[in-house]
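Yeah, one chain of the complex is gone here, protein chain that is, but the others are all in their spots.
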Amino acid sequence: MLTYTIRRLLMLIPVLFGMTFVVFFIIRAIPGDPAQVILGQQATKEAVAQLTEKLGLNDPWYVQFFHYVKGLLSGDLGESLRSSAPIKDEIWPYLAATLELSLVAMFIAIFIGVNAGIISAWFQNSWFDYVAMILALIGISIPVFWLGLMEQWAFSLELGWLPSTGRENVRDPVEVVTNLYLIDTLIAGRFDQFGEVIRHLILPSLALATIPMAIIARITRSSMLEVMRSDYIRTARAKGMRMFFVVYKHSLKNAVIPVLTVIGLQVGLLLGGAILTETIFGWPGIGRYIYEAIGFRDYPVIQSGILIIATIFILINLIVDLLYVAIDPRIKYN
Amino acid sequence: MKRNSSLFVSILVVLTLLLTACSGGNKEKAVDKSETTEPKAGGTLIYGRGADSIGLDPINVTDGESIRVTHNIFETLFVYDDKLELQPKLAESYKVSEDGLTWTLTLKQGVKFQDGTDFNADAVVFNFERWMDPANPYHKGDFPYYPFLYGGFKGDPNHKIASVKAVDASTVEITLTEKTAPFISYLAIPMFGIASPDAIKKYGDKFYEHPVGTGPFKFESWSRNDKVVLKKNENYYVDGQPYLDEMIFRVIPDNSSRLTALQSGEVDIIDGLNPDDADTIKANSQLSLIERPSFNTGFMVFNTQMAPFDNVKVRQAINMAINKKELIDAFYNGYAEVAKNPFPSSLWGYNDEIEDYKYDVEAAKKLLAEAGFPDGFKTELWTMSNPRPYLPQPLKIAEAMQANLKAIGIDAEIKTYEWATYLQKTGEGEHPMALYGWTGVMADPDNFLFPNLSNTNIEKPASNRAFYNNEEFTKLLQQARVTFEQEERIKLYKQAQEIFHQDAPWVTIGHTTPPMGLAGYVQGFNAHPMENDNFAEVYLTN
Partner (left out) sequence: MPVLAKRENETNELQLEEAVSPWREGWKTFKKNKVALVGSGIVLFFIIIAILAPLLAPYGINEQQLSIRNNPPSSEHWFGTDDFGRDIFSRVIYGARISLWVGLVSVAGSVIIGCFLGIIAGFYGRWIDTVISRIFDIMLAFPSILLAIAVVAVLGPSLQNALIAIAIINIPNFGRLIRSKVLSVKQEEYIMAARAVGMSDGRILFHHVLPNSLAPIIVQATLAIATAIIEAAALGFLGMGAQPPQAEWGKMLADSRQYIIQAPWTVLFPGIAIMLTVLGFNLMGDGLRDALDPKMKS
């Protein structure tokens, strides 16, 4: 187990290094000059040339790459070209915003998805089963950005129930400590703002949760069905144990593995797929941060941003794999 | 078949629900707009905008969103007012020597920076030293506007400033190396806000996160891509001002979402309104609509060195084929003046005697035939993918122009690139026709004409994206640059506009007057043509 973990962690290194390399080249292949964009339309040719030199963009690619990687190894993510701020200072608020949104979305997806899956399996072929599974099918087929637009239109423009953009009531902000506003409002003891933060989270997190929710519901249902047909559940039922207890205790434990896999994969989608959701709901998250950086050709920001997302994604999947063992001793590692 | 039908029914039910939801409308309560004449102190104003500031040190930024904020923290020595007239701000008056080289500025007295230190001649000298001297320990950053105006930094052969001296506490003497008529207007450019020397020394290269100036608002906090919070400067030198306690600039990237935020009271002022949404604001009795006076031009450049656009008749024919009026009505919702000259009529030197090309499909076809293209030709129409202030909906403008061109037989394929790529590729002259535009930073026709049309700027990467090469035209611009008499300059620029009209290197489209939405209780706001909005006099009546 320990050797497996270590091996997996070691395997991370070539992947992340390769990725850094790939990103480094892809973004430099994009036409457009960072210096020109930073200086704007009015800039003179001389000013652009001067800035290009100053930003080190005239150095040969291997020098630039070496500098960047050397920085990375000493924990330096580089400096943003456009704001000249160190990325490690700049990135956390964005990352926190995305994490907050993704975690809430994941929570919704798991909570609703797993329960809907269980109930569907439990009352197989009932109307609930049909409706839930049809909704789940629609859920995996709906374009998130369209769903987001429709939510915004219905619940905020037409009905006016929920705010359409942002993270908090800006008029009365709470002091930022962690940048996770759910926590910050609690630290400040501001329960009114805590409620506001939740209200702001509902629409974007629902949009973001839809696909994982649908997938989790479907997987939970099918693995539950499989488990419920097994002998020991039948025996348990025959023994007259309370059905509810049977379902939740025994079956869930067995159904948890495929669900876990899905969760691992979906976290990656949430982190990256948040770009569209973040754009529509004005959420200052990391997806938008990177997307905007592409517009500015802010090379270090794109590189480090993608690197961080990928690292999180890979680590989460590692944790998921390790959890398998903890949950199901039948699983072996090769 | 039972299962099948239930699936279909369910889908239908969902669709019907969605569709019926369409028919609902916005309900608004009518509210009496209580007109108070007396400004009232207090309250927080939230400004909803499309993008975040890049930095908060004005000398090191070029983007409007940074300046929008810094212009309220920092003040310049002089300032352009809403009418584009020069007014003193931190300076009280100026004198210029006989030879036109030595400028003596008298400063306002009793002004303090927000950190409590004094604003005086030494502070001005300190700022100039920081801006112009690469060897200065506080010269950290790019200072892009400085060499743009003053020909380079200290030590460069073309640097225009010989010395900046403090004569006494409230007098500064600046000596130039050559006659520069618009020197005072340089001082009014908001990038040249005077910063607190103490703060610069204290924060060093982190100054862009800790700006300290003399303005009506002081910096409080900045969460990137989300909001910048400014607090009232209690010691502001104008009595009673600012009225607001707090000012928040909030980023809402999407235009429609920003409007929604205004409607729901999440923000109080928004810019970057979709022209079509202006009607939504007009219809809402709780909101009011204002138009920002125009200070830009949206246009389409021909690559005049690429066939067939090297033929003036082709260019003129296309000028006649574009229905500008209809474009502006549809995609600016009327929030633009039709453009016939390269710069807007609000700027001096505008030649109103020029008669624009008339929209006339037949005449255009005829001219095209004369040019040797009776059946039209195939070409490309380039456009940037992101909205710009002068082209709020570039893709749609391109689509409509494409249809216009089709009518005279020109088959133009639309190519879009996002901004950075676009700047590069058009600078290299890869485009046959390309949408472009310009926002003025100085109230001087030179700022519109010289970068975009002078033949000194056609070497790639070119800022003259039409690659318009007319020696006579360029001569006029150069002459106007060294002429001091205003009347004479106006004459020269008017002449230049005539040549421009004849040669038709562009299709001028429009000068936008971007609409903004305000909550009804926001008073005292004047939209500045250059977007240098000052909020000192803004107050809330709610």
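General observations
Order as written gives the chain letters A and B; numbering starts at 1 within each chain.
In this text, contacts are C-beta pairs under 8 Å (C-beta built on N, C-alpha and C of every residue); 3 or more make two chains touch, one makes a residue touch a chain.
Source: prediction; values computed, not measured.
Every visible chain touched by the undisplayed chain in the complete complex is listed here: A, B. Of the listed positions B:S256, B:Q316 or B:T508, the one in contact with the omitted chain in the full complex is B:S256. Within the set B:T76, B:T280 or B:T426, the residue that contacts the chain not displayed is B:T280.
The missing chain, though absent from the display, is touched by one residue of A:L81, A:L180 or A:I306; that residue is A:I306. Residue-wise, the contact with the chain that is not shown comes from B:Q402, picked out of B:S221, B:Q402, B:Q479 or B:Q495. Although one chain is hidden here, its contacts on chain B can still be listed: residues 1, 3-4, 7-8, 15, 18-19, 22, 26, 254-256, 259, 274, 276-277, 279-280, 326, 329-330, 385-386, 395-396, 398-400, 402-403, 414-418, 421. Residues 14-16, 18-19, 22-23, 26-27, 29-31, 137-138, 140-143, 145-146, 149-150, 152-153, 157, 219, 222-223, 257-258, 261, 268-269, 271-273, 275-276, 287, 290-291, 294, 306, 309-310, 313-314, 321, 324-325, 330-334 of chain A touch the missing chain (whole complex, contact as defined above).
One rule holds for everything that comes next: only the chains that are shown with their structure count from here on.
Between the CA-based centres of chain A and chain B the separation comes to 36 Å, rounded to the whole angstrom.
The residues of chain A lying in touch with chain B in their complex are 30-34, 36-48, 50-51, 54, 82-85, 90, 93-94, 97, 130-131, 134, 138, 150, 152, 154, 156-160, 163-167, 169-171, 173, 176, 179, 279-282, 284, 288-289, 292, 295-297.
On the side of chain B, the complex with chain A involves touching residues 3, 6-7, 10-11, 14, 18, 21, 24-26, 44, 46, 51, 54-55, 62-63, 141-142, 144-145, 147-148, 205, 208-209, 221, 223-227, 229, 248, 250-254, 257-258, 260-261, 263-264, 266-267, 386, 417-425, 427, 438-439, 441, 451, 459, 461, 463.
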